[in-house]
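With one protein chain withheld, the remaining protein chains of the complex are depicted in position.
Let's turn to chain A:
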Amino acid sequence: MQSGNEGTELLKTTGLTKVFGEVKACNGIDLSIAPGEIHALLGENGAGKSTLVKMMFGVLDPSEGEILWKGQPVRIGSPGEARRLGIGMVFQHFSLFEALTAAENIALVLEEKTPIHKIAETARQLSVDYGLPLDPNAMVGDLSVGERQRIEIIRCLLQKPDLIILDEPTSVLTPQEANKMFETLERLKAEGKSILYISHRLDEVKRLCDTATVLRHGKVVRHCVPRDETPSSLANMMVGSDVETVKREGAAPEFGKPLIEIRNLQRPPATPFSIPLRGIDLTVRAGEIIGIAGVAGNGQGEFFEAISGEAVQKSPDVITLNGEKCGTRGISGRRLLGVGFVPEERLGHGAVPSLPLSENMLLSRHQTDRKTMLGAFGYIRNAAVKAASQRVISEMDVRKTAEDPEASALSGGNLQKYLIGRELDRQPSVMIVDQPTWGVDAGAAARIRKALIALARSGSAVLVISQDLDELFEISDSIAVMHDGRLSEPVPIAEATYEKIGLLMGGAEPGHMAFEGVKEEAGA
């Protein structure tokens, strides 16, 4: 494989356009990546980042425009062809089989017939070289998210790419794990490889990337050098207007009586790959926001299901919401106590993708608003449901293209605003939210955080589960950390630092610093 010629771009796109129906997801994108640079691709959700990258990786065919690879125009028909050219990609959502080993997962993408033990050996060697320790024989299901990402990266490196595309790589990592990954990226850069780095985290981009391309509504807004910008100027380019930063009031407010009380919550694992909950205790008082930090897959999803009543407990005493012991009640019974829930997955959990927004309104409110929304025999009063839907849309500034579009037709940020608004509209006295702003653009995220703070100030108890530490530091009164199905004591925000929370996220108990040792022992 020849190396890229000095001075010419490794990859260049001119007028790259992708049309879906009548929508131009990408509209005349010009972009060039030089050899040995880390190039950031920035943009709100729905700005066209994924579409652009998919065209580069051969997943989508461009409608117009061309891609030049090392100066030659190329047509990339499939990911296989992209890999053959020397383009590798690490996806945001891992494409790994949990029941196979790391080496087997790597073998699946290699289209040559190489014996598995050879692959394992090469993978081990690469992982040592790049400081990404990995046991090739470990079962993927047993590995942490950070370790899974290493498999993806090594799988990509094995094919000796000249360009590596990383889609939101740090969204699932602890700060410490992320730092390690940055070191690896710097090394790759030093070897002359180019990296296309997609991220929402602006300070990260500023620190790591040499150049950046900012997209908005499918068009290039600007090419810039992130080091010369501030995170807020970058954010403004992405959003197109000044983003409000949410400010907390200085003094800690007085909290009222406890509205969420969890006592020794245990839950056995529901599937071989889910995390058991091991004796969780937590109290959230009126007016208080408690954030739950943690690396993805440490039991947050299981915890949400247990507290929402999607999975009920054996004894009513385990969970007390709004003064009522309700461990054995289902989710509708808990909602009737004045509790609102917003799950992590928007489509397929918080909303049915194929149903219009107004019917999704009914999804969480058919019992709480029974009197207004339903008539005899469960007759659905469409007018009342639509009115509530309209109220939420204008209250939360949900932008949509049709009168009552299907949930799947909304962008992530707008749907999330709707789902949060759907609960706020009831004025819940307890609100439990999992990943309130995951994959949501900066404008919508600010709006959602503001709404959550306002709800707490009005006297409700708010519990926020999030992997976004910045967000938790911004809105929480205390932060507790979930690791391996256990929940730490909440750390008051005045005493919390990134380092302290980061160590807890890595599994260190308060008081000792065994972080590195804990993370490195990967399977047998």
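The definition used in the following text is that a residue touches a chain if its C-beta (ideal position, glycine included) is under 8 Å from a C-beta of that chain, and two chains touch if they have at least 3 such contacts; residues count from 1.
Assume contacts and distances are computed from a predicted model.
Chemist: Select, from "ABC transporter permease", "Transcriptional regulator, ArsR family", "DNA modification/repair radical SAM protein" or "nitrile hydratase", the UniProt-recorded name of the complex's unshown chain.
Modeler: UniProt lists the chain left out of the view as "ABC transporter permease".
Chemist: Out of A:193, A:335, A:449 or A:483, point to the residue that touches the absent chain in the complete complex.
Modeler: Considering the complete complex, A:335 is the one touching the chain left out.
Chemist: Of A:95, A:264, A:354 or A:427, which one is in contact with the hidden chain?
Modeler: A:354
Chemist: Going by the contact rule already stated, which one of A:220, A:259 or A:374 would touch the omitted chain in the full complex?
Modeler: A:374
Chemist: Extract the touching residues of chain A with respect to the undisplayed chain.
Modeler: Touching the chain left out of view, chain A contributes residues 1, 20-21, 77-78, 80-81, 83-84, 110-112, 159-160, 308-310, 330-333, 335, 341, 343, 345, 348-355, 359, 362-364, 366-367, 374, 377-380.
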